[in-house]
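Sharing a structure below in structure tokens format, with a few things to ask.
Of the protein chains in this complex, one is absent; all others appear in place.
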């Protein structure tokens, strides 16, 4: 069975429920659906923030996310995969990113979703700038995100 | 912060979207929401099935799931946790089980959801009986489920 | 004490629950399984492979060497297949 990933890089918000339903509704071969939603928090490192603005590199984001989606599809027996990443200004409580995986078995669905989130955090060309009372500043990359991504490297 | 888990053991179906929204809507401290939905497949070991019937031990299911929810809340910094497990007759494509975890950080949300699913599979007192053209039979436990649950044992 | 049976253990025993009063020398869950299996063919069939049978005392999983004294409710069932 050939499974095509749905990948969307968009400014608009998305509906988690609708995306989950799209991968499982009317199907009887899917046993497990895992969804990960990344949401804009109201504070960063203890400082309240007013909003995040995500800058991105459109052509590369598409290529990079597409490559990782293909890798996930080749490493795990998935029956469906949806990745959505927003850009632009996002306020606390709003969605930023979504990964939904569907598989006959739970382990595959969990692992593929974690793999994709780890790679989106470290390899997808998006940069977050925060707005707070102190002005705007670029959020720094976290070393533990690189470590999380490294665990998926085949040895 | 004290977080109380929502645990429901019910015959009725549930709405994944509504449960996810309940843990994140109107909040700005949640950065990651992971949901796992277990869905009734249309075949078991390659044989088409008409339905599953889940028998359960109500008082123990409540106690056992409650203990594991408490353990998840003590092991991971969760901001919300919902566990729903259905019983009774369930046809292919219908939901069986749901775990939703909310946290400031993605790793905690993923790990807690996996931990709970592994334990529900092996320790929650539910038993699946399948209906197929060949009659009804009890589904046998899978050794790999025990192995998956064992990885969470603290050494 | 009250005994409860689930899934194929229940089907083989032929009832979902019953009250029993085992003799004093039946001290552990394993002893209780042996005592039940000796009752008649239905129990013997239900408990023919004691290592497969799981048990719970008062809604908590126990091993076969768990003492049954003071137990209000003991349940026997196959390995669980929920989730």
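Lettered A, B and C in written order, each chain numbered from 1.
Quick note on the criterion: a residue touches a chain if its C-beta (ideal position, glycine included) is under 8 Å from a C-beta of that chain, and two chains touch if they have at least 3 such contacts.
Given the structure is predicted, the values throughout are model-derived calculations rather than measurements.
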item: Contact list for the unshown chain, restricted to visible chains; value: A
item: Among A:54, A:72 or A:112, the residue in touch with the chain that has been omitted; value: A:54
item: Candidates A:6, A:43, A:107 or A:123 - the one touching the absent chain; value: A:123
item: Residue numbers in chain A that touch the chain omitted from display; value: 38, 54-57, 59-60, 63-64, 85, 96-97, 117, 120-129, 138-141, 145
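In this text, only the chains that are shown with their structure count from here on.
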item: Computed distance of Cα centres, chain C from chain A, in Å; value: 48
item: Separation of mean Cα positions, chain C and chain B [Å, integer]; value: 26
item: Residues of chain C whose C-beta touches two or more other chains; value: 83
item: Residues within chain A bordering two or more other chains; value: 106
